[in-house]
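Reading through the structure tokens given below for one structure.
A single protein chain has been omitted from the complex, and every remaining protein chain is retained in its original position.
As written, the chains take the letters A, B and C, and residue 1 is the first residue of each chain.
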Amino acid sequence: MKIGTMNDLTRFLIFAVVILAMPVWLDPLGGNYPDLLQKFAIYGIFAIGFNILFGLTGYLSFGHAAFLGVGSYAAVWSFKLFTMNAIPALMFGVLFAGALALIIGFLSLRRSGIYFSILTLAFAQMSYNLAYSVLTPITNGETGLQLAQSDPRVIDNMFVEASAGLPSTNLFGLTMSGYPGFYFCAALLILGFFISMRIFRSPFGLMLKGIKSNQNRMMYTGLNTRPYMLTAFVISGMYAGLAGSLLAITDPLAGAERMQWTASGEVVLMTILGGVGTLVGPMIGAGLIKYFENIFSAFNDTVLAEMFSYLPDALVELVVPVVGLFVGSGWHLTLGLLFVVVVIFLPGGIVEGVDKLVKFIRNREKNVGGKVTPQDQPGE
Amino acid sequence: MNDLVLHLDNIQKNFGGLSALSDVNLQVEEGTTHAIIGPNGAGKSTLLNVCIGRLKPDAGHVTFYGEELTGRKPHEIAQMGVARVFQTPEIFPEMSLLENVMLPAFSKRDGAFSMNAHKLLSRQGDIRDEAEHILEDVGLQEQMMTEAGSLSRGDKRRLELGMCLILKPRLLLLDEPTAGMSRHDTNSTIDLLKKIKSRGMTKVIIEHDMHVVFSLADKVSVLARGQIIAGGTPEEVREDPKVKEAYLGGAH
Amino acid sequence: MDAVFLQILNGLDKGAAYALIALGLTLVFGTLGIVNFAHGALFMLGAFCAVTFNKMLLISTKILDPTVTLFKAYKEKPYLEIWFPDVGPVLVDYSVPLSILLAIPVMLLIGFILERGLIKHFYSRPHADQILVTFGLAIVIQELIKAVFGANPIPQGAPDILAGSAAVGSWIGLGENVVYPWWRLIYLSFSGIIIFGVFAFLQFTTYGMVVRAGMRDRETVGLLGINIQKRFTIVFSLATAVAGLAGVMYTPILPPDYHMGMDFLVLSFVVVVVGGMGSLGGAVLAGFLLGIVQSFASMTEVKAILPGIDQIIIYLVAVIILLVLPRGLMGRAGVMDD
Partner (left out) sequence: MTNENKFNFSRRGMLKAGAAGGLLAATPSFFMRDAWAASDFRNNPGNASEIKLGFNVPQTGPYSEEGKDELRAFKLAVKHLNGEGDGGMLNTFKPSVLKGNGVLGKKVGFATGDTQTKSDAARASAKRLIEKENVLMISGGSSSGVAVAVQSLCQEQGVVFMAGLTHSNDTTGKDKRRYGFRHFFNAYMSGRALGPVLEKEYGKERKAYHLTADYTWGWTQEESMKATTEELGWQTTATVRTPVGAGDFSQYITPVLNSGADVLILNHYGKDMINSLSQAVQFGLRDKQVNGKNFEIVVPLFSRLMAQGAGDAIKGILGTTNWNWKLQDEGSQAFVKSFGAEYGAPPSMAAHTCYVQTLLYANACEMAGTFYPPEVIKSLEGFKFDGMGNGATEYRAEDHQCFKDVLVVRGNENPSSQFDLLNVVETTPRSQVEYDWKIFGGELGPYKA
């Protein structure tokens, strides 16, 4: 079945099945453990939300990490003040991130292009720098906001007597670490994907695409672009807040570096790597980067030596240091090379690149006679 | 004067020290096709830009059905029912033709902003029918699913016209709708515009091609060096010695 | 008064660094339309030209420390100082300024290779692709440097006579506490010369004129039949060299490590955009402006009123400027604003 013409329902079902079955198919790839699975789902949500803004309107925000961070802080505060239940934490995370997005978006969207990007970057960096230093009473600075034994947790304390240890986050009693946490994130990811798909397919999505394509025409067609963009910005900020609160739900700590520009840059890279404006691309990009970060960094010489133990010893001594350059402490190098290779060989990101490749091969098969279809000619 | 669609009242527009429009007065009546002709640099496009809110006049007023247009934002003016076909087609090149035409249809139905994210495009049957109908009107229904960016220049212009028509504007502004077209394409465009005219839509058209002007226009105004130097029916204008000097004769 | 004067000097010095990095970035950004996330890495490569040059001069014979038997501990004696006892130590002492001689050809070559081999294929690609490829490139460059030189900063000394401070205060009648490091004064002048040189190049040479025209309207210049491609290669190499030189001269102020480029990257983008896209003058102005503002915001007196203001001042000023002036200080319409 051709990906491009796939029925949306089929696409959604395949997506849901693939996500829920991650523990199964990631097992041989060494990725089947709760934390990484959770991270896949969470950063998938982050990237899918980011794509609603960047992919549809073409507005490149370089400050989305601020919303991720605020989502986390709000969630941890909800644990500290009210209850360890995940639902209020989630709601607070989304709400606060949405409110911040409304403010930042309202100001930043007065500009477009690179000016917009730098405005969002500046807002996020301010949030990060303040969270790291002056706002320490709220954020606990470098260490990150954590739960404490002395937290009030008013709602929980009304029903259950406090235990000696720190309580864990839960969903009405179901502990949110480990696999249940993953399934919770996965369910929200699938929901997030569904909403994103509906937005892509809605008149609203069409308007956003129109903004990316030709703002002049939008204006002279009687459309007010600002509220559309602001809505898209807030929606994607809320996705980021959701992702942030899920980070806190699966692991109740909120660190300031979640708001740093590198974190904003990461989601930009995830989206571009997978394919800007494609539905599943950002998810793939997020998965790849998190996989590299967690799995490739874990290889050390001992592991490598074991992996290559089938080779003769002399060869092992040769191969291990060379491969070692690219894994373990060298995982950044592999990631950098991956970016370059993808962008060269799969322009438009992995999803679009693969799509184009498939089309290209099809066309070549079709056009053995050498006839070129009009679409193949360069457009410009 | 309800039948006065567009009224330009002593419009003045300067760029730096240069005066682009000075004391321009223009009245467009309902149901008519009003052509504005003039040599290059006469200020014709500036005039349209003032009408749609892209430029703000330095002095004077533009009213539309008696309502003030000056100072309004472009999207507000468009919502009031003024649509424009540009000299270089302003379309959505990455979208299919169908989407290009459906998008303005939503603007017409839902207004300048509508939070319609919960609806599905594929369920908007009425809008789609309407869009297909318009595409048929402009002769592009065959290519409905192709990307607009890959169209020929003439077809892009036609598409843009379709995008304006689906807005059912009370006033349609056309900036050289046939520039750069082959004779064949020009003729079919004239036919198309005649068809629209028969529906009673008011139009202001800027045109170089006199063949087009005389086949479409009810009224002609001649703009030269930022001023209206003559006006009237095509025949009157054709005979006007000032026009001959400034434009028809002088230019060649 | 003394304190204010010193902060102005600090601001100018910071500004010089920001402006110099932003200058190369805005050349590539404004002229070629490339969002170059590898620019910081090029700055870092320049710094490592100085490190390499220094290491080359310091190729040494190793005198083992006899008291340490568990592993090889040694003192180094550079061959240069053994073979040329007169000139050798002087060469080593002046290794940072001398390494400019190495940095210029090396950086031009790197610029040439990058442009021909990679960047030129991205002129007509979307910004997203440019970001991905240049970010990837930056990581690769960084990791290669880390593999060769390690992650720890490598100190580079200024020449001995310039290592201390100048008694600026006594020159102009301020207090004796008004001193400023010689090397920072040199950096400031050097930056001025480079900025002036780049402007002169663009203003007075035919290459420069074409480039300026290209910044306005690339298509037209292309239509004139001018080989714009060749000019672009030169612009990119020039930008690379400017970044590299900025890096070389900065080493005595900041011991270079593989990551220093990333630390400057975000800031240089902010500077370029606050200056306004496509405006060299704007970038330089913004660099100095932000440098000075940052210096003053760091003063204890200011921080007492607004705690933490020095943490965010650059971004705060950037936000205000961009909200008040739609295209930054001196930006032109139509360059990267859509």
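Simple rule for what comes next: a residue touches a chain if its C-beta (ideal position, glycine included) is under 8 Å from a C-beta of that chain, and two chains touch if they have at least 3 such contacts.
Note that the structure is predicted; figures quoted are calculated from it, not measured.
Q: Omitted chain: which shown chains does it touch?
A: A, C
Q: Tell me which of A:Ile14, A:Leu253 or A:Leu337 is the one touching the absent chain.
A: Counting the whole complex, the residue in contact with the absent chain is A:Leu253.
Q: Out of C:Asp93, C:Glu115, C:Asp129 or C:Asp257, point to the residue that touches the absent chain in the complete complex.
A: Going through C:Asp93, C:Glu115, C:Asp129 or C:Asp257 one by one, C:Asp257 is the residue touching the chain not shown.
Q: I need the residue numbers on subunit A that touch the omitted chain, in ascending order.
A: Residues touching the hidden chain, for subunit A, are 20, 23, 30, 32-36, 39, 129, 132-133, 136, 140-144, 146-147, 149, 160-168, 170-175, 177-180, 183, 247, 251, 253, 255, 257-258, 293-294, 297-298, 300, 302-303, 328-329, 331-332.
Q: Could you please point out the subunit C residues that touch the chain left off the display?
A: Spelled out for subunit C, the touching residues are 2-3, 6-7, 9-11, 13-14, 17, 65, 67-68, 70-76, 146, 150-155, 157-158, 163-165, 175, 177-181, 183-184, 252-255, 257, 259-260, 263-264, 294-295, 298-300, 303, 308, 310-311.
Rule of thumb we're sticking to: only the chains that are shown with their structure count from here on.
Q: Can you give me the shortest step count from subunit B to subunit C, moving only between touching chains?
A: Counted as steps through touching chains, the separation is 2.
Q: Would you indicate which pair of chains has the most C-beta pairs in contact?
A: A-C
Q: From the C-alpha centres, identify the chain that is farthest from subunit B.
A: C
Q: So, what's the distance in Å between the C-alpha centres of subunit C and subunit B?
A: The mean C-alpha positions of subunit B and subunit C differ by 52 Å.
Q: Approximately how many whole Å separate the CA-defined centres of subunit A and subunit C?
A: Each chain's C-alpha centroid was found; their separation is 33 Å.
Q: From the C-alpha centre of subunit A to that of subunit B, how far is it in Å?
A: The separation of the two C-alpha centroids amounts to 45 Å.
Q: What residues on subunit C touch subunit A, complex-wise?
A: The contact residues of subunit C facing subunit A are 35, 118, 121, 124-129, 131-133, 135-140, 142-144, 147, 266, 269-270, 273-274, 277, 307-308, 311-312, 315-316, 318-319, 322-323, 326-328, 336-338.
Q: Show which residues of subunit A lie in contact with subunit B when the two form their complex.
A: So the residues of subunit A touching subunit B come out as 198-199, 201-207, 209-210, 212-214, 216-225, 227-228, 231, 235, 374-375, 379.
Q: Under the stated contact criterion, what part of subunit A meets subunit C in this complex?
A: Contact set of subunit A toward subunit C: 54, 60, 107, 110-115, 117-119, 121-123, 125-126, 129-130, 132-134, 215, 261, 265, 268-269, 272-273, 276, 325, 330, 332-333, 335-340, 342-344, 347-349, 380.
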